[in-house]
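A single protein chain has been omitted; all remaining protein chains appear in their positions.
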Amino acid sequence: MSPTAAAGSSNRALRFFEATIVKKAVVAVTGLVLFGFVTGHMLGNLQIFLGPERLNAYAAFLKSNLELLWGARITLLISVFAHIFFTIQLWQLKNQARPVAYVKKVNSHSSAASRTMYYSGPVILAFVVYHLLHFTVGAVHPHFSETDVYSNVVYGFLQLPVALSYMVAVGLLCMHLSHGIASIPQTLGFNHPVHTPKIKAAARVIATLYFLGYASIPVGVMTGIIRLSSMSL
Amino acid sequence: MQRYEAKDVSPDMSFLEMLDVVNEKLIAEGTAPITFEHDCREGICGSCGFMINGVAHGPKSGTTVCQLHMRSFKDGDELYLEPWRAKAFPVLKDLMVDRNAFDRIIAAGGFITARTGSAQDANSIPVPKAYADRAMDAAACIGCGACVASCPNASAALFTGAKISHLGLLPQGQAERDRRALRMIAQFSSELFGSCTNIGECEAACPKHISLSVIAQMNGDYLKASVRDRGAVKESSD
Partner (left out) sequence: MQLDSRIPSGPIEKAWEKTRFEMKLVNPANKRKFTVIVVGTGLGGGAAAASLGELGYNVKCFCFQDSPRRAHSIAAQGGINAAKNYQNDGDSIYRLFYDTVKGGDFRAREHNVYRLAQNSVSIIDQCVAQGVPFAREYGGLLANRSFGGAQVSRTFYARGQTGQQLLLGAYQALEAQIDSGRVTMYPRTEMLDLVVIDGKARGIITRNLVTGKIESHVADAVVLASGGYGNVYYLSTNAKGSNCTAIWRAHKRGAAFANPCFTQIHPTCIPVSGEYQSKLTLMSESLRNDGRIWVPLQKGDKRPASQIPENERDYYLERRYPSFGNLVPRDVASRAAKAVCDEGRGVGETGLGVYLDFAESISRLGRGAIEERYGNLFEMYERITGENPYEMPMRIYPAIHYTMGGLWVDYQLMSSIPGLFVLGEANFSDHGANRLGASALMQGLSDGYFIIPYTLGNYLASNKLAKVDAGAPEVRNVLSEVENSVKRLLSIKGKRTVTSFHRELGKIMWDHCGMARNAEGLKQAIRQIRALREEFWRDVNVPGSGDDLNQQLENAGRVADFFELGELMCVDALERNESCGGHFREEFQTDEGEAMRDDEHYQYVAAWEYMGPDAPHQLNKEPLNFEYVHPAQRSYK
């Protein structure tokens, strides 16, 4: 009798996803997809500084190609689902793995971002839901227009609590990214004494830039740099 | 938590010698001494280890508890001692835990099969110095469990990764590389260790400074082996 456990499930695919390393790799790959979306979304949104025509035309273009739109939406949806599904499994494992907590525990060598992934994630998810209801569906938007994305944004961010909570959420998102981006190569098996520190530094720079990029929109609205155009009035 | 007072502590004492002194006094008073694991007391056997004020092996980097000296503390300091806490490391008594899960992970595949007497001449397998050095870095693991203890996920990734890296970096270890990764990880999972989320507390706590890069190598080896897997996991070990 072998004292060590043999493999779990006999089904090859199921067995593949049983391993935490594979679960984590799925989280990394889907994270990468979502990072791609966050990048495109930011670049698209920044067109707001170019005026209402430009942004509304961009929005109309996105909506005009249904295959592309739903293709992207389905990919994102699957990614979000898988990202969360496997993270929940890993989180459950974490709780099982240390049933008795330390009376005193110091975590001084790791970043706050890395230790709060399990908490920043759900907050970001809640924000995404709100954000969709706010700007995409319009259910919680007081002045929603199907076509005028530009004024939706301006009206939305003229409400101070909305703008502030948006900035907090984006801050958390970027914190999540700063650990997430640096972590992807490690999870997928790449670590190098020269490149890994560079990747870590780059992840911090990217996270900061993205925060500035996203935050610039509500800040622009509140400071009056982005204003309602006469057309929309 | 039980409170003890340590008197007559010299700064030249090791931490365990301080506990010896406390225990001698407890025995003289007719109280039960504190149980803690220790053996070589020179930082290599990996027997000792517990949390001191929330830090595995205490405040000095690259140092096991047995080599930690009281000059690292001030007179009057209040120290919280706790055993390693993880589902996979049941507490046996006081500061002593059962780490046999580590042995089972090694048994599952942490070796190179080389039947006694079957080896070719040692110099017929050249190993580039850089690889030999990296293998040695990973092989320095003493199996103390500080990585698991300090990991917020209670993961044994650093321990498992260290062995997978040590053997996987050497030409002798290639034949069993896939099988090793698949079987060791299967065992790792069945022991109820948590999953690595690349936090890095293990690396900081490791008394032998084993680097997170061993975990990356483990991840890569496992993913590749999984893709190539033709049922190696199921194969019986006989």
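Read from first to last, the chains carry the letters A and B; within each, the first residue is number 1.
Everything that follows uses one rule, which is that contacts are C-beta pairs under 8 Å (C-beta built on N, C-alpha and C of every residue); 3 or more make two chains touch, one makes a residue touch a chain.
Keep in mind the model is a prediction, meaning the values are calculated, not measured.
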Hidden partner chain, touching residue among B:52, B:96 or B:196: B:96
Across the whole complex, the chain not displayed is touched by chain B residues 10-14, 16-17, 20-21, 24, 27-28, 30, 32-33, 35, 37-47, 60, 62-63, 67, 69, 71, 92-93, 96, 98-100, 102-103, 106-108, 110-123, 125-129, 132-133, 135-136, 139-140, 142-143, 166-167, 170, 172-173, 237-238
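In this section, only the chains that are shown with their structure count from here on.
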In whole angstrom, what separates the CA-based centres of chain A and chain B? 35
Which chain B residues qualify as touching chain A in the complex? 1, 51, 53-55, 80, 82, 85-88, 104-105, 107-108, 150, 152-155, 182-183, 185-190, 192-201, 203-205, 211-213, 215-224, 226, 229, 233-234, 236-237
Under the stated contact criterion, what part of chain A meets chain B in this complex? 2-8, 10, 12, 15-16, 18-25, 90, 93-94, 96-110, 114-115, 117, 179, 182-183, 185-193, 196
